[in-house]
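Below is one structure, written out as C-alpha cells, with a few remarks after it.
With one protein chain removed, the remaining protein chains of the complex are shown where they sit.
Every chain is named by a letter (A and B) in the order it is written, and numbering of its residues begins at 1.
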Amino acid sequence: MRLKTVLWAAITFAVLAYLIAPIAVLIYSAFDDGKFFRFPPRELSLRWFREALASPEYRSAVLNSTILATIASVLSVAFGLMAALGLTRGPLRSRPIVEILLLAPLTLPLVVWAIALMQIYARLGLSGSVGGLILAHTIITLPLSVRILMATLSNIDPNLEDAARSLGARPLRAFARTTLPLAMPGVLTSAAFCFLISFNDVVVTTFIAGASWMTFPVRMYSQLRGQGVDPITLAIGAMIVALILVIVALGEARFKWSRRL
Amino acid sequence: MVPPPMTSYLKIDAIGKSYGTTRVLHDVRLDVAPGDFTVLLGPSGCGKSTLLRIIAGLLDSDSGKLVLQGDDITALPAWDRDIGLVFQNYALFPHMTVAENVAFGLDMRNLPKAEIKARVAEALDAVRLGDLGDRKPAALSGGQQQRVAIARAIAIKPRLLLLDEPLSNLDAVLRASVRTELRDLHDRTGITTIMVTHDQAEALSIADRVVLMNEGRIVQNDTPEGIYREPASAFAASFLGSPPANLFPLPTASAAQTTGWTPPPAVAGHLGTDALLALRPEALKLTEEPTPHALPAHLKRIEFQGADRLAHVEALGHPLIVRLSDDQTLTRPDVWLTLPDTPRVFSKTTGALIAPATKG
Partner (left out) sequence: MSIWSQPTGSLIVDPTPTIKNYARIAGDGYYIRGLLRTLWLSLATTALAALLALPLSWWIVRRAGRFRGLILTLVLIPMVCGALLPTLGLMNLLGPLGVINGTLKSLGLIDRSWKLLGNQTGILIGLVHAFLPLMVLPLVSALDRLPRDVEGAAMSLGAKRLQVWRRIILPLSAPGLIAGSALVFCAALTSFVTPLLLGQGKVATFATMAYQQASLVLDWPFASALAMVMLAILALIGTAAWGAQKWAAET
C-alpha cells in the first residue's frame, strides 16, 4: 500500500517535472552570462535582464504584442459575449451548432486559419496592415471566448433577467445588473486566454503581417529560424513566462480556469 | 353558478399564443375582480406559465388584449407594468444579499435610500424574514428563499401579484403551512393575486376563484365550492377532488336490465346514449341490502386512509371508488351501490355537460 502510494506520486511528479522542465530551463538559461547558452553555464548573472530592460527595440516589440493582444482580446470577448448570448438565449439556440462550437476551438488549426486569412487578406488588400492583424487575432481567439462564455452563460438562470425586468429594470439594465456580474468570472477568464493566445501567437502573425508589425514572438521566431536566439530574448521570455505563471496561478485559484476551458 | 365579477380589475381579452405551429393559448378570456385571490389550475403543459408570463409582460401574446385597472397594458413593457412575479424556481439574484434582492425593484424606481430601507424591512417583516437581510440566497433554505422571492415581488407594491407554482419546490409539510401564510399575506396586503398550480387541493383551499385550464383554454371559472360541486365538464369533474369523481359510462338499457338495474329516473333517459356519469366518491353509498335504483356491485378492497376509508368496487365492469361513512362495516363482497338522484351527466365524446341543464 505504502509503496503503491509512493509509486503513484513518483509517476505524477515525473509527469509534472516534464511539464515544468522547458519553462524552468528557459528561465534558468536567461541567467547564463554567456552569449550562447550552454550547460553547465560558465557564469550566472543578471546581465541580460538589465540589457533587456534597456533595449528600445525589445521594448517596442513587447509593447506591440501587448497592444495587439489587448485590443484583440477586448474585441474577442465583446463579440464572443454577443455570440454566446445569441447562442444560449436568443433565437439562434440550437443543440448541434452549440455542441460543435463547444468542441471545435480547442483544436483550432492555426495553420489552416493562417493560410486562409493570408489569401483573403491578399484579395482585400489587408495584408500587412495593423487593422488586419488585429482582426486576424480577434478571429482566431473568438471561438475560445465563445466557448468559455457559452459555458458560463448556460450556468446562469435566464429567469434572473426576466425577474429584474418585472421589477422595473429596462433590458440593458437588467442584463448589466444580473447576467453580466454573474458572467464576470467567465468574461475575465476568456479575456485572459484570448490575451495569451494573441500575445503568444506566431503562426498567424508571421503568415499575414510579414515584417510590418514586429511582435515579440515574431522577433523570437525569426531569431530561432535564423542565426540563433539572442540572450536578451531569453531574458524577456523568462520574464513573460514568470508573469504568465503568476496570472494563471491567480486565475486558477480565483476562477478555476482549468474547468472553464 | 356565481355570476362573473362585475368590476373587472384585470381583463384578459382573447389572448392567443403559439410556439411555431403549436397553439398554446386559444383566445383566453378572464376577468379578475379587485382584491381577489385567483388560482389558475390545470395539468402540466396546459399553458398556465405562458399566460402568467404574458400578463407579466415577459412574453408577447400573438393576439388579444390585457386591461389592468382600465388601462390597456398589452403593449406596455414588463418594466413599466408594476406587476410582481414570483418564479417557480424563485430566480433570486445569487450575487446579492437578501436585502439587496428585495431592494432591487425599489432601486429601479430611484426611491430615496431611507425609503428603500424602510420598505425592504417592511417587506421582509411581512414574510417573517426580518433578520436574514444580510445573507446570500444560497445560505437559505428552500422555504426561506421562496419567502424572499415573495418579499421582493411585494416590495414594489405591485398592482398585481403573480405566483408561478410557488409551493411546488417545497416539501409536503412546508407546503401546507406556506399555503396558509400566502393566503394570510394576501388578506393583509389586499394585493390582487393570481397563482398558478397544478395541485387541485392547493387551489381549492386557497382561492377565491379557481380558473381551470386545459390544453390552452379556460374550461371553467368558479368559486372553489362551485367548481367542485358543479363541474362544467367531465374534465373538471375528473381533475378536482382526491380521489376525483368517478366517470361512469352508462350501459345500454338492455345491459342495465340483464344486471337487474333500474336506474333513477333522471338517469334512465340517458341509457344507451353517449353519456358518462360523474360520481363523487362521497356521493355514493354502499349497502349490503338492495335499495330502489341501486346497482349491483362487487367489493374488491377497502383502502384505509386515516380519516377516511375508500371502497374499491366494480359495477357493470367499471371500477369505482366510494368513500365510506365512518361507522359502516361491510362483510360481503356482493354489495349494492346507490347513486345520487340527479348525478351530473356528461358527453363521453366531448366531455360537455348534458344534465342537469345549466341555470340561466
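Going forward, contacts are C-beta pairs under 8 Å (C-beta built on N, C-alpha and C of every residue); 3 or more make two chains touch, one makes a residue touch a chain.
Worth saying up front: this structure is predicted, and the values here are computed from it rather than measured.
Engineer: Give me the visible chains that the unshown chain touches, in label order.
Structural biologist: So, taking every chain into account, the missing one touches A.
Engineer: Please identify which residue in A:L46, A:L63, A:V112 or A:M184 touches the non-displayed chain.
Structural biologist: From the options A:L46, A:L63, A:V112 or A:M184, the contact with the absent chain belongs to A:V112.
Engineer: Residues of subunit A in contact with the chain that isn't shown?
Structural biologist: 8-9, 11-12, 15-16, 18-26, 28-29, 36-40, 103-104, 106-107, 109-112, 114-116, 118-119, 122, 193, 196-197, 199-203, 206-207, 217, 220-221, 224-225, 229, 233-234, 237, 240-241, 244-245, 248-249, 252-253, 256-259, 261
As a convention for this text, only the chains that are shown with their structure count from here on.
Engineer: Can you give the whole-Å distance between the Cα centres of subunit A and subunit B?
Structural biologist: About 56 Å separates the centre of subunit A from that of subunit B.
Engineer: How about subunit B: which of its residues touch subunit A in the complex?
Structural biologist: Residue positions touching the partner: 53, 56-58, 77-85, 87, 89, 91, 93-95, 104-105, 108-109, 152-153, 156.
Engineer: Can you list the residues on subunit A that touch subunit B in the complex?
Structural biologist: Result: residues 157, 159-160, 162-170, 173-174, 177-178, 181-182 of subunit A touch subunit B.
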